[in-house]
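Got a structure for you, written out below as C-alpha cells; questions coming shortly.
Yeah, one chain of the complex is gone here, protein chain that is, but the others are all in their spots.
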Amino acid sequence: MHDPRDVQVPIGPQHPALKEPESFLISLHGEKITDATIKLGYNHRGIEKGCEERSYIRDLYLVERICGICSHSHSTCFVQAVEEIAGLEIPPRAKYIRTLISELERIHSHLLWLGVAGHEVGFDTLLMYTWRDREVVMDVLALISGNRVNYSMNTIGGVRRDITPKQKEEVLKATGILEERTKYYIWLAQNESTLLERLSKVGTLSRDDAERLGAVGPTARASGIAHDVRKDDPYAAYAELDFKVITANQCDVYGRTLVRLGELMESYSMVRQIMQKLPDGPISIKAPRKIPAGQAVSRYEAPRGEDFHYVRSNGTDKPDRVKVRAPTLANIQAVAKMLEGGYLADLPIVIAAIDPCFSCTDRLISLRQTDAQSKNTATWESLRLKGIEWYKSKGIDFSSLNKKLAESL
Amino acid sequence: MQNPEVRKMTEEEKIKQELEEKFSYLKDTVVVKRSRRIFANLSPEKFDEVFAYVVKQMRFNALCTITGMDSGDTFTIMYHLNRESRIVLTIETSVSKNNPAIKTITPIFPNADIYEREIMDLLGIQVEGLPAGRRYPLPDNWPKNEHPLRKDWKASASGKETQNA
Amino acid sequence: MSKPGKMAQQLIKSLFKKPATINYPAQKSEMAEGFRGKLKFKAHLCIGCKLCMRDCPTDAIVIRKVGEKKFEAEIDIAKCISCAQCVDSCPANALDITPEFELARLDRMKLKVLFSADTDDDTKEKT
Partner (left out) sequence: MLKAIFYILVFPGFLFLFMFGFIAEYVDRKLCARFQNRIGPPWFQPVADFIKLISKEKIIPQEADATIFILMPLLALAASIAPILYIPIWSEHAAFSFDGDIIVVLYLLTVTKLAYFLGGWYSRSVYSMIGAVRSLTQLFAYEVPLFLCILAPAMLADTWSLSGMVSFYNHHLGYWFCNILGFAVALVSLLGKLEKVPFDIPEAETEIVAGAFTEYSGGLLAMLRMSLNIEMVTGVSLLVAVFLPFGLKLHSPAVIVLIYLAEVFLIIAVITLLRSLFARLRLDQMINFCWKYLAPLALAQVVVNLILKGVLPR
C-alpha cells in the first residue's frame, strides 16, 4: 500500500492552513494525496475536568470559552441541561433573546467561514469583503451583549441583558445590510468561475458515508441529510419560528458553501421574526445555587452542527460530570474520507469546509512539563534572552529603549 | 388501535413499551424523562444484546457520543443514540474498576473510534477490539496510569510540576 | 454563465470608497455603550459579603477589610475576563463595568489595580 516514492508532508500542528493547532500527516504521490492521518488533542485544556471542580455559575463562563466563535452555542447548550435538571422553565422573552443571539452568532460564524474558505483557495479579496461585512453583525452583538465574542448572555434561569427598542432597530438595520451582501455572495459563488473550479467536486462525501461517519450540521446537510436540531429537537424559541432546513445534493465543498449561504438567508428571516414576536415580560427567574441530583442531555444546533452536552448533577453546587461533544469532533472523522484521492492543493479548503473548530474539539491539556521534554523546550524567557543576546552581538542594544517603552505604558 | 389509551401513546412511550416487551429485565429501568429524551439502564452482560437490537431493529442508527464517568465504585459508560436526529436514547451501563474493559462498538459505528479513544485516555478503560491508532486527546508522552477524568486525579497533586499558564 | 472576474465592479468601486478599516492607534475605535471592559469598584457601597469573589470564574477580584465597614478591592486585569458576573452577583451595586478596553501593559504588575477604601474612583496602581 505504502509507496516508498511517496512524500510525507506534515500539515500542522503549526501551519498557515490551520488556524488552530491540529496535525495531519499526508502521504503525497506527486500532487495526489494517498493517505491522511489525523492527530488531534493539541488544544486539550481540561475543561470537562475543570467543570467538575467549579460551581455552576463559574462553569457557565468556562463552558462559554470552549470555543471563541460558537461561545453562545456551548453556554446555551450547557445552561439548557442545567435548567432541565433543576426543573426551571425560563420566561418566553429570555427564550427569544437566546434564540436571537444564537442566530446572530450563526450569521457571524458563517460569514467568517466564507472568508476563511476564500482565503484557503487564495481568494483573499473575498476574505476581506466578508470579514468587513461581518463587522456589522459583530457590532450589533457588542451592542446587545457587551462583547464581540464571549457574549455572556446566559445565566441559569434566563438571560442577563434585555433588548431595548433602540437595539431592536439596530439589529433590523444590520439584517437589511447583510441580506443584500449575502445575496451578492450567493450570486458570486454561483458565477465566479475560478471559485467554482476550486469548490466543485472537491472533498466529496456521499450521503452514505456522511451517515456512517456521523457527520453533522452543514457538512451533513450538503450531503443531502436534512437533519437540523432546531427542527428535529426544538429548543429555545425555535418551535415558534418559521424556517427551512437548507440542504444540497452536491456532496462537495460547493454544496457546503451553498448550504451555509442559504442558512444565512434563513437566519435573517428568523431574526426578523424574533423581533416581531418578542414577548414582553421578565428575562430571568431566580435559580438555586445547588442543583438537585439528576441528568440531562442537551442538544443545540451550533453554526458548525449539532452540539451535544450531557450533564449529571449530584445535589451540590458543582456538577458531577459535564460531557461536551462539539460538532467538529463528529465531522473531523469524515475529513480523512474527503481527502482520499484529492490534491494537496485541495487539502486546506477540504479541512476548512467542515468549519473546524479544534478548540471546541479538545478540552484538556497536559498541565506540566515532563523532564524528558525539557532538553528541547525553549521557554518564553529563554527565547527572549536569546534574542537580546543576538542583537547585542550585532551591536544593537534595545534594553534602554525597552525600559523607556515599559515606563510609558 | 381499539384501545383509546394506546392511541394516545407518544412515540417515546412506544419505544419504552417495545423495549420492555422485548427484554423483560428492562422493566422499570427505561425512563422517559421528557419528550425526545429516553434513558435506559443496563447491566454489562445484557448490553450487547439490547444495543444490537436498538440499533438494528429500532432505527437508533446514529451515535451522538459516548460519555464515560467515574461514579465512585464503578465507571459508568453512556451511549447516546438518536433516531432521525430527534429522539435521544441514552443507554447506560457500568464497568467495574478492577481491570475495566468494554467492547468496541466500531463495527456498528465507525465514528465511535474517537469517542472510545477518549474514554481510554481520560478514564483508563480498555476498549477491546479497537484497532491500534494514535491516542486522543492526551499527548503522546503522557504517562501511563494517569487518567484525568478519574475523581481521584487532581491536576496539581503528587508533586507534579504545574505550569502557571 | 460562470466567468472569472465577477468581482471586478465592486473592486473598482472600492477604489473610490472610504476604506472600511481604520488606522488604529492613531484613530480610536468606539465601543458600544454597555461594553464590558475594565471593572470599577465603588468602595463606599461595598458591604464586604464577598459574593463577587465566590462567583468570579477566574479569581480575579479580592476584597479586603481595611477598617470598620471599609473595604478595598484588588482586581487583577490579567485574570479578569470581563464577564461581569461580579456586577450581577453584587447585592449592593458596588461593582460596575466600564467600556474601557485598552488595558494592555508591558509590566505584569501594572495589571493589578487597587481600588482603595477611601476614594471612589481614584485608582492607585500597585507596584
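First chain written, first letter: the chains are A, B and C, and each begins at residue 1.
The criterion applied here is as follows: a residue touches a chain if its C-beta (ideal position, glycine included) is under 8 Å from a C-beta of that chain, and two chains touch if they have at least 3 such contacts.
Here the structure is a predicted model, which means the values were calculated and not measured.
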For the full complex, can you list every visible chain touched by the one that's not shown?
A, C
So one chain is hidden, and I want to know which residue out of A:20, A:83, A:192 or A:355 touches that hidden chain in the complete assembly.
A:192
Hidden-chain contact residue, picked from the options A:245, A:344 or A:388
A:344
Could I get the residues of subunit A that touch the absent chain, sorted low to high?
7-10, 15-17, 28, 31, 118-126, 128-129, 132, 192, 194-195, 197-198, 343-348, 390, 394, 396
Touching residues of subunit C against the unshown chain: what are they?
4-5, 7-8, 11-12, 14-15, 17, 19-23
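The criterion applied here is as follows: only the chains that are shown with their structure count from here on.
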Tell me the shape of the graph of touching chains, choosing from line, ring, star, complete and other.
line
If I count C-beta pairs in contact for every pair of chains, which pair wins?
A-B
Centroid from C-alpha atoms only, then distance subunit B to subunit C, rounded to Å. What do you get?
42
Whole-Å gap between the CA centroids of subunit A and subunit B:
25
Please output the residues of subunit A touching subunit C within their complex, sorted ascending.
54-55, 57-58, 60-62, 64-65, 125-126, 129, 132, 135, 139, 142-143, 146-147, 150, 152, 155, 160-161, 184, 187-188, 190-194, 196, 405-406, 409
For subunit C, which residues count as touching subunit A in their complex?
1-7, 10-11, 20, 31-36, 54-57, 81-85, 88-89, 97, 104-107, 110
So, in the complex, the side of subunit A touching subunit B is made of residues 37, 39-41, 44, 46, 48-49, 52, 84, 211-214, 227-229, 232-233, 295-297, 299, 306, 308, 310, 312, 320-321, 323, 325, 329-330, 332-333, 362-364, 366-370, 372-373
